[in-house]
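Encoded as structure tokens, here's the structure I'll be asking about.
Rather than the whole complex, this shows some of its chains in their spots.
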């Protein structure tokens, strides 16, 4: 019954390549747009050199939040690809959940600039964590939908690996929401956690190491 | 008579992939640029915390119009793909009609920022609806051109499905122009309709459901 | 002697697809960035509605230059594709001539905003024409390089078609430089010509029509 005429209304038939290419474009644009929120300081007066140096020094938090957001978006890019790599097809639900995830991610330049301008303000620090939590939660739900609700995963994938990936994904928004709540104690605690959390991504998981050991025999 | 030397002047011979890739790039850039119209508030004075909180709260309409435009552009992206999915080739006319459609779509960050800054002003609310109406009308005309004027559609597609898609497309600019005209009564009516209209996109059409039922036998 | 080890230093061996994809990205970004130069007016005072309407009306030239530049970049996109469509390979020279062309094109948002803000100023109107002339001249030289200097063209292409395309390309920067020089008489003459010139692109050339007639037998 799969007649070509049905394709008009069946976006779900398409492979994942289209969503991936679109998302890749969005990721690339976000990391490149981040710098636009850093404005050249406008200094005047007698000693321009000293004033410029002072202004640039005062912009330290802006440079650091730029790097932080850059790293976070790059990590999402890798995680996004790892997810779509094991999907055998996409459907309309996945398309919209992916759009929801991109909605939060594309918003990141704003809280980045806000926290860069007001690094000591609780509302700015919590705003940043809110967006990373929402992005993380959307991603976790997209993974859950793909793995268990719509069953879009390649059947050859080991179920235990899916469970472990699911767990790791779920942990991310939980930790980010803890980080943002710590701002009620001290905003510096939140910022410290925002910086530490992405770093954990670079530690290869035990499972990953195990798999790699098995395969390569090392 | 299809000698390669003719290709120089026959852009119409190319498949649709090139227009699609170009349009995808434009869609991805638009949804990511939207955030650049949201500027970090500049607060000063004694109580920075309270002033910042007030400023962010006052920016509520800006955040909402951001989400609205994000969703609308994503819906256009899906509709655009669904249209090009059933075309078997492109020609110069389609190329220019597509450019006309992208002209209005790429303009959307401006009315988005305008309505976000002046949510109660009739001219701002009507400006937003004017652009969505023009985008919708251009899309409808592009569809009409592809379906009936240039006959670019895959012949295997059922004619009745084309008619129903054509009707759905035509309705969109009509409803958006009604929404914008409602601003003469009350701008809140217009905004309400701007929000409701995209939502109807998520309701699968009866026809769509029927087709799906037939094919899957459920 | 074409050993793979030579590829390191032979970018010229690659097909044209890479330059095309890169250029397509730049084209898509330019047309989407143009809107960022149109800022929401900042109005205050008693009658916000009237002030906003006045501001938007005064922005008319900005909207028109936006459309003009959008159309011009779209035309360049089509011309660029038509050129690369008949090339059988690229080399380092083409790569750099293409970059030179993109240098002028990527600059277009600035003269667009300048002429939009100062539509009556000679320097602004001439600045716009200078950039379109430089872009046109770069493109013509790139075509000349590809056709006659580096001989990158598919051999099956009829020589007379190349000559006619070359002539058409050469005319473009000449006409744009005439348009910019007319600003010494009256800036409105320049602007009128800026608008008329892209329109001529939509008139199918006699040759084109002839070829099409022959092939289709109509």
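Residue numbering begins at 1 within each chain, and the chains themselves are lettered A, B and C in the order written.
Following the convention adopted for this analysis, contacts are C-beta pairs under 8 Å (C-beta built on N, C-alpha and C of every residue); 3 or more make two chains touch, one makes a residue touch a chain.
Just so we're clear, the structure is a prediction, and the values are computed from it rather than from any experiment.
Colleague: With 3 identical chains placed here, what is the total number of copies in the full complex of this structure file?
Modeller: This complex, considered in full, is made up of 4 identical copies.
Please note the rule applied: only the chains that are shown with their structure count from here on.
Colleague: What is the shortest path, in steps, from subunit A to subunit C when you may only step between chains that touch?
Modeller: Graph distance in the chain contact network comes out at 2.
Colleague: Can you grab the rotation angle between subunit A and subunit B? Superpose on CA, round to the nearest 5°.
Modeller: C-alpha superposition angle, subunit A on subunit B: 90 degrees.
Colleague: Starting from the mean Cα coordinates of subunit A and subunit C, work out the distance between those two points in Å.
Modeller: Here subunit A and subunit C have centroids separated by 36 Å.
Colleague: Subunit B to subunit C: how many Å between their CA centres?
Modeller: The separation of the two C-alpha centroids amounts to 26 Å.
Colleague: Name the residues of subunit C that each touch 2 or more other chains.
Modeller: As it turns out, subunit C has no residue touching two or more other chains.
Colleague: Please output the residues of subunit B touching subunit A within their complex, sorted ascending.
Modeller: 21, 24-25, 27-29, 31-36, 38, 40, 48-49, 52-53, 56, 66-67, 70-71, 74, 77-78, 81-82, 85-86, 154, 156-158, 161-162, 165, 202, 205, 207-208, 211-212, 214-215, 217
Colleague: Per the contact definition, I'd like the list of subunit A residues that touch subunit B in the complex.
Modeller: Residues 1-11, 14, 18, 21-22, 25-26, 29-30, 33, 36-37, 95-96, 99, 102-103, 106-110, 113-114, 117-118, 121-124, 127 of subunit A touch subunit B in their complex.
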